[in-house]
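Of the protein chains in this complex, one is absent; all others appear in place.
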Amino acid sequence: METALPELESQEYFINMGPQHPSTHGVLRLVLSLDGETIRKVEPHLGYIHRSIEKMCEHDSYLQIVHLTDRMDYLSCHINNEAVALCVERGLELEVSDRIKVIRTIISELTRLSSHQLWWGVMGMDLGAITSFLYGFRDREMITDIFEETCGARLTMNYNIPGGLMFDIHPNFQKRTKDFITYFKKKLPEYDTLLSNNVIFKQRTQGIGILSKEDAISFGVTGPTGRASGFSCDIRKHEPYSGYSNIKVNEILHTDGDCFARYKCRIDEMWESMRIIEELIDNIPEGEYKMPTKAVIKLPKGEYYQKVETARGEFGVYIISEGQKSPYRLKFRSPGFSNLSALDHMARGCKIADLVAIMSTLDLVIPDIDR
Amino acid sequence: MSNDALKEFILTIVPEAECVEGTQFLLASIPAESLRQLALELKNSPTTAFDFLFCLTGVDYAEHLEVVYHLKSTSHHHQLVVKAKTNGRENPVVDTVCDLWRTAEFHEREIFDLFGIHFTNHPDLRRLLLTDDWVGYPLRKDYDDPINMIAY
Partner (left out) sequence: MKWLYDFSYLTQSIHESLSERFEAPTVVIIEMVLVGICFMILFAILGLVLVYAERKVSAFFQQRLGPMRVGKWGTAQTLADVIKLLLKEPLMNKGADKFLFNLAPYIIMIAAFMAIAALPFAKGLQALDFDIGILYVTAISSLGVIGILLAGWSSDNKYSLIGAMRSGAQIISYELSVGLSLLTIVILTGSLQLSTIVESQANGWWIFKGHIPAWIAFLIFMIASTAETNRGPFDLAEAESELTAGFHTEYSGLKFAFFFLAEFANMFIIAGIGATVFFGGWMPFHIGNWEAFNAIMDFIPPLFWFFGKVSFIIFLMMWFRWTFPRLRIDQLLTLEWKYLLPVNLMNIVLMAFLVLMGWHF
């Protein structure tokens, strides 16, 4: 007698990726629905380092708020500081001197470089090439040294304040920055040799986690991640602030929208950042490094929005002021938050290893997402 | 599209809208009920084509809550702020826009989490940043947490 074999049933199962996991780069928890190794659904669970910075800001003065922004996207802390400073300056209708603008821009670009260097190292590590991590950090060390000399801090710099800068630049600043640029111009091609031109690396990233331009816009994916999909979203070009208004910023656009395009986009951005720094470093105008402001800053009643381009994308500060010393409501539009929302869309149907690659190219910084 | 044209465009769809020229953007305050209709027009009309929702947040004004939509068009490069006023603060309800701008899905969850504003038709409206058993909505002005919050 013939009996039909029972059909094999496959079952979806769930995996908790995080909150402690080597490739979530912080305490992000992803609940994955898996079918074998194939991802059916990714559900991010946030809030492990939610400190309610927005609520804290409602009680803090504008000078204090600047320091809280360091603790969000710690890799582009200077640019975050700048966003708040610019937003407050916009409210005060305070025009800062050219010197401040140029120094802010140079340090912003250095911050972007150091953030991308760290990202490059971590990207390699996520894909199993641990060596790149050390290379990335080796070069990043030079930038953090420059920062240390400039303002005393290596990571959370607090160099920007509303009305200018904390201190003037160190006498060595220009020389060391130029030295670094000469050094890094030799080292950046090494990055390509180690990862970009590697066959395995290309296989792991090309055609993986494709995000179309329409989806990128709809998900609000900005920064190098959005530009890799062809979404022209560089704030430095479209709504220039600080020193960017006087120089030409070449926006790096790629159209593939896959992991490799996002990777290339960041590598190209490093070149562009170096070009911007080179253009500005010799022409730092003389002038005030800090404009006179009142000890207690009170913004006039109204609402102010300032966008800046951090290493991860568009960072927005939205201040609603009632004329008090602290804002009535303050919202940080963090790039990581919107970028993360596209993760599920990108990762469906991929393997676990692809998810790691996708997350890596999104360049998530968890405090930035949780705030 | 200039701010004046935008203003007219909004007024034809939502006659009761209040449009103010802010320092940067045109601010349009509308009642929450007409948000969905306006959002559909703003997104789909080729003259406006607001396809990029770059910021979405809530604000607590003592008598009502507001949801603030910062919109930008990537083709026309004009920007607009739409503020949807809810009816009172007891049971604030706003229609979801996450089918128009998918980034709204996370942002609306965040607003629900921190302000307690319900978004109708949102596919997955749960707390996002706080734990599921959290009581209260921290970003509301009347929220009080004597243990964790330092009162000034």
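Labels for the chains are A and B, by order of writing; each one numbers its residues from 1.
Definition applied: a residue touches a chain if its C-beta (ideal position, glycine included) is under 8 Å from a C-beta of that chain, and two chains touch if they have at least 3 such contacts.
All of these numbers come straight from a predicted model, not from anything done at the bench.
Of the chains on view, those touched by the hidden chain across the whole complex are A. For the chain missing from the display, the contacting residue among A:I53, A:M72, A:C87 or A:L127 is A:L127, taking the whole complex into account. Across A:T144, A:N198, A:S232 or A:N246, the residue that sits in touch with the chain not pictured is A:N198. Looking at chain A, the residues touching the absent chain are 13, 15, 21-23, 37, 124-131, 134-135, 138, 194-195, 198, 200-201, 203-204, 351-354, 356.
Please note the rule applied: only the chains that are shown with their structure count from here on.
Chain A and chain B have centres, each the mean of its CA atoms, that are 25 Å apart.
Contact residues of chain B toward chain A in the complex are 22-25, 27, 51-55, 57, 59-60, 68, 70, 74, 77, 81, 101-103, 105-107, 110, 114, 128-131, 138-139, 149-150, 152.
Partner chain B is touched in their complex by these residues of chain A: 46-47, 50, 52, 54-55, 59, 90, 215, 217-222, 231-233, 238, 302-305, 307, 314, 316, 318, 320, 328-329, 331, 333, 337-338, 340-342, 345, 370-371.
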